[in-house]
Each structure stands twice: as C-alpha cells, then as structure tokens.
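Worksheet: one structure, shown below.
Excluded from the complex is one protein chain; the other protein chains are retained at their positions.
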C-alpha cells in the first residue's frame, strides 16, 4: 500500500540525512564535497512531495514522485542517476499497491539498468553501480531460491557493502572522481556508499515491519 | 608641449563621443553592438586621467596614460589594440615635449605595428588595420616628400577613408565579425571606422591650431 | 530560429553566457539559461532544463549546450521527459559550453537550420586560444 511505500521512503530519507556529513566527507576526498548535501536536499524535498500525495496513491505514482523530485532537486550526478532509477522502477509499479517478488526483482533490475544507461557506466568504474549491481544480483538469486524478502534484502545489503569496500581498491573512470586518476585509489565511492545506505534503510524497514513480498 | 597633446586627445575624444551611436550601429551589423560604447567609455576615462596629469608632463607620459586607460576601460578588442598602439607610440615619445617629423612617422608606425602584433592580423582582414596601414604609409610618404604635417595628415585621412570603404568589400577573418563569414560582406568595419575618425580628429586639430612638426 | 539552451552547474555562468551570446543575437533569438539548483546552489536540475527546452523551441528545434558530466546526465534525463515530437528536434552539442554557445547563437540568428547550428556549436572545439 502506498502508505507503506511512503514510510519506506521516509526511512531511506532519514538514513540519508543521518549520513549527510559522512557522504559529504567521502565526496570531499575524491569529488566536490557535496554528495551528502545533494542527497539530503533531494530526499528532504521528496518527503514533502510524497507526504502531499493523496492516500491510496499507487506505488508507481509514489516512486515516480520520488524520481521526479530527485532529478530536479539533488543537483549532482546522483540526481539524474537515482532519479532515473526510481522512474524506471516506478514504470513497473504503475497501478499496483502491493509488490510481488517477481516484480520486486524486475524493479531493482530496472533501477540498476536505468543508472547504467544514464551514466553510460558499468561495474568496476568506482560508482554507485559497484554497490547496486551485486546487490541486485544477490537479491534476484535470493528470490530465485525462494528466500524471504527480509533475507533477500539482507543478502543485497551484504553484496552492496562488499561493493563499497571494493570501490576503495579501484580507480574512478566515471564522474568527477575520474579527474583524479590514480589519486582516487584508497577512497570509497560516495555514490556506492549512499546506495548501500539506502538499501540498508529499506532492509531494516522491511525487517522491522515484517514485510513480505508474494 | 603636453597641453597640446592633451588638447589633441580631447579632440579625438570628442569625435569618438559624437560617433558613439554610429560606431555602435556599425558593430550591430557584424559584431556585438558595442564598439561606440566601448570607445566612448574608454575615451571618457582617458579624458579624466590626462586632465589629472601635472602640467609639463612629457608627451610619452600623456600617451602612456591614454594607452593604460584604454586597455583597462574599453572592454572590447579595440581596448588592448588601441591601448597597445598608444603604449608603443608613447615609448618613442618618452621625455619629449615636442615631436619631430621623423619621430611622428616612427610613432605612427610603432602604433600600427603594435596593433598588428597584438591582433596577429594584417591588412585585408577587415579590421582597423585596413584604415591604419594605408594611413601610416601615406603619412610616411608625405613626410618623406617634405610635405607639411597638416598635408601629411590629410593624406593619411584620405588613405584611411579609402581603407574603410575597402572593408565593405572584404570578408572578416579576425575578430567577432569573422564568425559571420560571408555575411560580413557589404558592411564597413567599426574599428577601421573609429581609426579614421580618430585620425580625422587629429588632422582637424592640427589644421585648426596650425601645428607643425620639425 | 533554432533556440539555444545553456545548461551549467552555476546559474551565474548560464546567465553570463546568455548575456554574452545575446550581444551577437538577432531580435527574437531565444537563449534560455538553465543553471544551478532551485535553491541557488551549484548543480543541475533536469526539470528546469526540460522547461527551458520547451521555452526555447519555436518549432525550429533546440541546441543544448552543457558544461560538465552531470549536466549531461541531467540534460539526457530532461530529454526523456519531452514528448517524442519535440525530442526529435533537440540536440545536445558536443562542444565547450561557452565557446560553443556563442557560435550556436550566431548561426541560429543567421536563420540556420538545426543541423547547421549544431555543427557551428561543435566547430568551437577547434577554436584556438593562442
């Protein structure tokens, strides 16, 4: 139901706010010191928008609202990237108020592919994709193995976390950090980190609320 | 004497002001509609500066003041170009309060060469050089033929005028007008026109004041 | 006339380029600045860009000039929001944002079609500064 979706978005938003400085500091090392500021600005605006939606709005509309708000308020590369991700996921949730496991996998894949297309990027380039692609795969495998949503999200989070760690070992070839060449080595990618934070917030939210897909 | 030099500069300044709209309109056709505005702003500032100079300042210092003021206030390409011209002429008039005919030729040549160097341009590119180079040559020839200053300046003005007319028949390959390619044909160059106006003002000033070089 | 949209991370830059380019433009030439975030910070806004494209088009199409990486991402996101008809006559120039904008505006003001305005914008890559 949309109020669950909105509550999940709210949980994500809170997690982003809490990590505002952390994300900005990560971006200071290999970027322009704004990732936390960008994401917080975006999700603050998202919260206002989704809370203004009529009750019983379908999940597609909620996610579309998130996506449209992110592309217009985040400001940095993460805006069109995450915005596109939410818009692509939204397209698969049009008119639905309850997400099935198959749809959940498709949505996460569509979101990840949206970022790949928008960013013309792939794994190994020290971006959010290094967290999202493995997370997406782990989630899909979990669903295929008929694990619970909470279990699958836990697997996705583990994979995303490893992805974040992996970004420390590689050189950025996309985004601003690529200006630094080898000097980007040793630092974790801010966008991969925010992806992990959002997935973790979603996983925790689902666990606390005993949510399940069917 | 410096007060004569200053009076000559004042005459040039008045001529520029009078032609502010005309020069700006010429620039509207093949440029950015500011040549008259630029030159007037520059010479207004010049007037204030040179009038503030101590009496008995040498001509070199007067011309250097003109050049420095033009490079800092005109704003357009004509600023560094005319500014450099005055600075180069100034270098030959250091410590002098009276200009000999030989020096006059050298100064005009130095000024013209300064513009050529600064603008990396030559005659036939639809710039101020199409007025100045022939004017310079005509002036030098006149002095060589031992004509009077007033006669020589009249010859220079005639040559400059023809140069301005010539710019109507050629395509700009330097400056903003070059962006227009063939569309610059048929229009006279604003900078060539301001060069003619300045020379004419100087010629008239010398004629009215019966000035002579020796 | 082909419209020009200038996308920069900075509102000041987008407006400054618009002002500079406007000096070289004919009356009626549309040059729309789409720079910065709504709250005046440094960044880009796909929805602002989307609105700018719609304002810039008079039916002749629009050339978009962009500054850095994420401006491209936002602009491509904006394109995705356009109806197909308009999207088909909108091009992102592969050109330096300031230098290309001046060339694009001159060419657009001369009445050149979309392809020529785009080509002129992209010629600015060959501009030499020395």
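Labels for the chains are A, B and C, by order of writing; each one numbers its residues from 1.
Quick note on the criterion: a residue touches a chain if its C-beta (ideal position, glycine included) is under 8 Å from a C-beta of that chain, and two chains touch if they have at least 3 such contacts.
Since we're looking at a predicted model, the values are computed, not measured.
Shown chains touched by the missing chain in the whole complex: A, B, C. When the full complex is taken into account, the listed residue touching the unshown chain is C:97, out of C:1, C:32, C:56 or C:97.
Note on the undisplayed chain: of the listed residues A:33, A:103 or A:141, the one touching it is A:33. Across B:13, B:61, B:84 or B:123, the single residue that touches the chain missing here is B:84.
Although one chain is not displayed, chain C still touches it through residues 8-13, 15-17, 19-20, 23, 35, 42, 66-68, 72, 92-99, 102, 124-125, 127-130.
Mapped onto chain A, contacts with the missing chain fall at residues 31-34, 176, 179-180, 183. Interface residues of chain B with the unshown chain, by the touch rule above, are 34, 37-38, 41, 68, 71-77, 79-81, 83-84, 118-119, 175-176.
As a convention for this text, only the chains that are shown with their structure count from here on.
Distance from the chain A centre to the chain C centre is 30 Å, each centre being the mean of its Cα atoms.
The residues of chain A never reach two or more other chains; the list is empty. Touching two or more other chains at once is no residue of chain C.
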